[in-house]
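Dumping the structure here so I can ask a few things about it.
As you look at this complex, bear in mind that one protein chain is not there, while each of the others sits in place.
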Amino acid sequence: MNAVPLPFVRTVEVTIDGRTVRVPEGTTIINACKTIGIDTPTLCYLENLTPVNVCRVCVVEVEGSRVLVPACSRPVDPGMVIHTDSDRVRHSRKLVFELLGSSVDLSTAEPRFKADMEKYGAAPERLAPSGHSDHGAPATVQQPVKIDNDLYVRDYSKCVLCYKCVEACGTDAQHTFAIAVAGRGFGATISTEFDTDLPDSACVYCGNCIGVCPTGALMFKTEHDMRAAGTWDESRQTATDTICPYCGVGCTLSLHVQDNTIVKVTSPNDHDVTEGHLCIKGRFGWQFVQNR
Amino acid sequence: MFGAGGGTSAYQEIEDTDLIILWGSNARETHPIFFHHLLKGKKNGARMYAIDPRRTSSVAWADVWLGLEVGSDVALANTIGREIIAAGLCNTAFIERATTGFDAYKAAVESYTLERGEQLTSVKADVLREMAHAYARADRAQICWTLGITEHHNAVDNVFAIINLSLLTGHVGRWGSGLVPLRGQNNVQGGGDMGAIPNKFVGGQDVEDPALRATFEREYGTSVPDTRGWHLSQMFEAMEHGELKTVFVLGENPMQSEADAKRTRRLLEGLEHLVVQDIFLTKTADVAHVVLPAAASWCESEGTVTSSERRVQRVRKALHPPGQAKDDLEILTLLAKKLGKDWGAPTAAEVWQEVQRLSPWHGGMSYERLEAENGLQWPCPTLDHPGSPTLHTRLWSDPVEGARAGFQVVHHSPPVDTLTDEFPLRLTTGRRLDSFNTGVQTGGYTSPLRHGERIEVSPEDAVRLGVVAGEVVRVVSRRGAIVAPIKIDPGLRAGLTFMTMHFPDEVETNILTIDAVDPKSGTAEFKAAAIRIEKLGVPETVGAGGAR
Partner (left out) sequence: MDLHLIPGATASAEERAAIDAAIAAVIGTGPGTRHMLLPALHAAQSCAGWISEGALNHICAQLSVPPAEAYGVATFYHLFSTECQAPRVVHVCDDIACRVKGAQGLCRSLEATFGPAGSGTEATWKRSPCLGYCEQAPAALVQHAGASPVEHTITHATLTVLETAVSTGEVPGPSGRAVPQAQGPRDPGLRLLRRVGVADPASLDDYRAHGGYQALRRALDIGPEAVLREIIDSKLLGRGGAAFPTGRKWEAVARSPVRPHYLVCNADESEPGTFKDRVLMEEDPFALIEAMTIAGLAIGAEQGFIYIRGEYPRATARLQYAIAKATRRGFLGDNIGGAGARFHLNLRRGAGAYICGEETSLFNSLEGFRGEPRNKPPFPVQSGLFHKPTVINNVETLVNVIDIVLEGGPAYAGIGTASSSGTKLFCLSGCVAKPGVYEVPFGMTLRGLLDLAGGVEGGRALQAILLGGAAGVFVTPDELDMPLTFEGTRAAAATLGSGVVMVFDDRVDLGDILIRIASFFRDESCGQCVPCRIGTIRQEEALHRLVAARTSGDRLTEQTLIADLGRVMRDASICGLGQTAASAVESALKKIPFDSRRSLTAGPEGN
């Protein structure tokens, strides 16, 4: 884990919002900020995935750089002078939230997301004024929910295209490559080959894509159905860590339970056995305890 | 041979190794999250060899595939060993300092020349040679295996043969160099570690050691038999001979999980008294005299399990068990009370303190630490001990701390169920990604990957037999016959067939398997039965088959 600096690692000094910080060489700006308690909004960044730096919500101003730089992926340079709350930074963060809010259904996004939107005063409506037809009408990513198997559903109307699911399905964990980004520009979506249904695709239902999705675009069928029925209630849910009942690897499962019923399963990202990832059995194979 | 029954490496070590040998393991499907670590190792530049009769989805990731004959693992290992010695690639310093029995080993493998190895295993001599050299020359190398090694009549010999290779090259006891047996179930390791095996107390302590026995007798205030107990197959033998009449089964489904299912049924049904404690009314419970409904240990009660990397981790109660089902611990204490022993009502944490007290491996693992540190790897004798990701590092101290590791002489012994004109096909068994053992648990969810049980045959055999995908055929072994639809798998070589035991209610695969048992481990030879496939009179087809 990169949290523990080894003794032989050189350190560099940087200035963040006027404060001098000494961090190990190669530390990313976001982690350098963390050491002095500066919290950076993120969307496409997750500690168990390779940074793709596409959402741009984490941008900061680095003196000498023409454009803002993504804090999640840029390592610090010696002497770097960083501003995390300048006018430019606030403007970009706000606009990124507004752009997303104006085109994507964020109703089930991580709570953090809504808090950040408020913090930056994002008002997505102003980018999507109503009352226009034809060319002036604001486009959204609205499309029908994909329900093609009993385990999880895909609602790409909620997709912010953070690439996390693709990374989790690909080289950062699962190596199944069932999904990829297809198309381009505003038309880009997460897709199987020829947009085929999951049962015809390479998908092995590890659910690692669900585990990393920040918006609820990928969702357990259980959660989806409960939400549809109006019974989903996070305030009545508990999460308990235990160990998977199947093979001998010993993956940690976090069982999310509502009314003495398991409603979904995750795994902690910071656990070095799973790094948040599971297989189909651990992710979905718990129904049997409830069939008794 | 090392004096400790556990894998020697942490999972993370495979990310830092230079060479990976995956032997008799379809970890891509049976241990998927371990395979993630393996893939990281590959991404970091490790070269991968896969030894498996089938070209599985795991093999698909290997740089080199050694498609050996079922049951020729010892021959393969001995050939590799001989080649390493012959090429002068042994780690002589390590052998001299840390091992015993090298000369006998050397003499024993002398006859396993590359040519003979090729004959016995069907793996080309130059491939055997290449792997031998690569393994010996690698800076760090790991051998990982699963049931492909252990579900044989000579399971323990197979394991010895592999360990010999690690001793020959010093690929053990260092970060990135080690032996990784992947356990088939979440607490196989823990069960053994806790003493739920015939010959050990908790912490791998030998019941036949008088001094250790004395400690336990003192602790428990009772005498302990001075000889080891029976393992599973010995129990069935004892049932056969009428020596064993009462059986208490906890959380097992032998009726469907044991080889030669017909015989198992006869023996279990013939018992005077059968008690089954399980979370389900299993097929075994069906024939029991008493059934004790239990809580699911992994989500309805507190405790610990131990993984394949010797990591003790907490399981926790997330749900209340249904109906009358009770925690295993509670059932046992209530039972003890009925039998006249009042153990009170200990909590899982209190029982764990007993483990800490009695097992040096676990002494330092308090519940607090297990919580805070995401589990700990044994040995962890004291509270200030960090735990042991890597085992047997002592072999690298000079002089060696403790006992040296001994080479074990083992020889090739082909599968018991021989191939004949009458039974010309080899049936091997295994598991699929979305299912588990007899399917009691995995049957509970709807997997889009599940297509029911099928007998998988090679394209060549399908042509020869005149069968097509989906066609239902009769599969006959020396012990019985079943019917199943055909699936054609290009990953199989001619002569090899494959089934799982995930759907015993539909297709009872274990009617076919042989209960030839390893005398040391008690495991049956699930991996090698001899069968023939017969066309049914009226061709009927089931599903599309073949696609996946």
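All chains are identified by letter, namely A and B, in their written order; residue positions are counted from 1 within each chain.
Heads up, the rule we're going with is that a contact is a pair of C-beta atoms (placed from the backbone, for glycine too) under 8 Å apart; a residue touches a chain by one contact, two chains touch by 3 or more.
Predicted model only: the values in this text are computed from it and were never measured.
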item: Which displayed chains the hidden chain touches across the whole complex; value: A, B
item: Sole residue of A:V21, A:C55, A:L106 or A:C213 that reaches the chain not shown, by the stated touch rule; value: A:C55
item: Among A:S73, A:S157, A:N269 or A:Q290, residue touching the chain not depicted; value: A:S73
item: Residue of A:L49, A:A178 or A:I280 in touch with the missing chain, whole complex considered; value: A:A178
item: Contact residue for the chain not shown (choose from A:V9, A:I36, A:A202 or A:A228); value: A:A202
item: Touching residues (missing chain, whole complex) on subunit A; value: 53-57, 59, 67-68, 70, 73-74, 88, 91-92, 95-96, 99-100, 102-103, 126-127, 129-132, 134-139, 160-161, 175-188, 191-194, 196, 200-202
item: For subunit B, the residues touching the chain missing from this view; value: 28, 57-58, 60-61, 547-548
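Methods note: only the chains that are shown with their structure count from here on.
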item: Between subunit B and subunit A, distance of the C-alpha-averaged centres to the nearest whole Å; value: 37
item: Residue numbers on subunit B that touch subunit A, as the complex places them; value: 11-12, 30-34, 36, 39, 43, 61, 182-189, 279-280, 296-300, 305-309, 311, 313-320, 322-323, 325, 374-375, 433-436, 440-449
item: Interface residues, subunit A side, partner subunit B - complex; value: 149-151, 171, 173-175, 198-199, 203-206, 238, 240-252, 255, 257, 260-262, 271-275, 277-282, 284-292
